[in-house]
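The other protein chains are all here in position, but one chain of the complex has been omitted.
So, chain A:
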Amino acid sequence: MAGLELLTDQGYRLDGRKATELRKVQARMGVFAQADGSAYLEQGNTKALAVVYGPHEMRGSRSRALHDRAVINCQYSMATFSTAERKRRPHGDRKSTEMSLHLKQTFEAAVMTQLFPRSQIDIYVKILQSDGGNYSVCVNAATLAVIDAGIPMRDYVCACTVGFVDETPLADLCHAEEGGGVSSLALALLPRGGQIALVQMDARLHQDHLETLIEAAMTACKGVSKVLDGVVRQHLHEASVHSRE
């Protein structure tokens, strides 16, 4: 947008954050009693709900079952009122299908699927409000939901979207920054080992800057993982206090 400075000279962004600052993350696990695992996560103004069913028997075609590991089935959808312009179809369009495949790929790297051969794990993510970083918020919410369902994972999966403006990487982009012609990169990380589950970028970036950008993304993801860890421990503490009474 003409006239909108994504990064001022003093180092402040559109919403007043510094370049490496993440948005406020608030989350809650066990939101729905009927699903096996569920979580709600807010990152700034982006809100996502993730629900996990499984591991259960393969639904639909039995032939798609894998003999040595579980099949992970993801669906990404957005509420019709989530974006500023009303969306006519919640899912089924190309963007949603692509996101679903990315989520599937991300979680196949983290979930220990070889413990559940011939079964299926369903992960459904719903965006209630969209303000940038949709993929990252979905991954973070889905991680909490998978943990809530008690499905073993190698590590937390934390994701963050970073952009590159004026030679500076900006962590955790909001919607205005994403649309402002910024080269943005989405990264999903398993923080303890520093393993990258998914990296995606579709903008032009000079290859000299790539390493700085990935470094910035990994630092941001490690920040998110600390918050998620805190949420999980808090949830366990509440559950243990509740069961003791």
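Throughout what follows, a residue touches a chain if its C-beta (ideal position, glycine included) is under 8 Å from a C-beta of that chain, and two chains touch if they have at least 3 such contacts; residues count from 1.
Here, contacts and distances are computed from a predicted model.
> For the chain omitted from this view, which of "Very-long-chain enoyl-CoA reductase", "Sorting nexin-30", "TAF1A polymerase" or "Exosome component 7" is its UniProt protein name?
The chain we cannot see is recorded in UniProt as "Exosome component 7".
> In the whole complex, not just what's shown, which of A:Thr83, A:Ser119 or A:Thr212 touches the removed chain?
Considering all chains, including the one not shown, the answer is A:Thr83.
> Taking the entire complex into account, which one of A:Leu7, A:Leu49 or A:Val162 touches the absent chain?
A:Leu49
> In the complete complex, which positions of chain A touch the hidden chain?
26, 28, 31-35, 38, 40, 42, 45, 47, 49, 51, 53, 59, 73, 75, 77, 79-84, 86, 90-92, 122, 124, 126, 128-130
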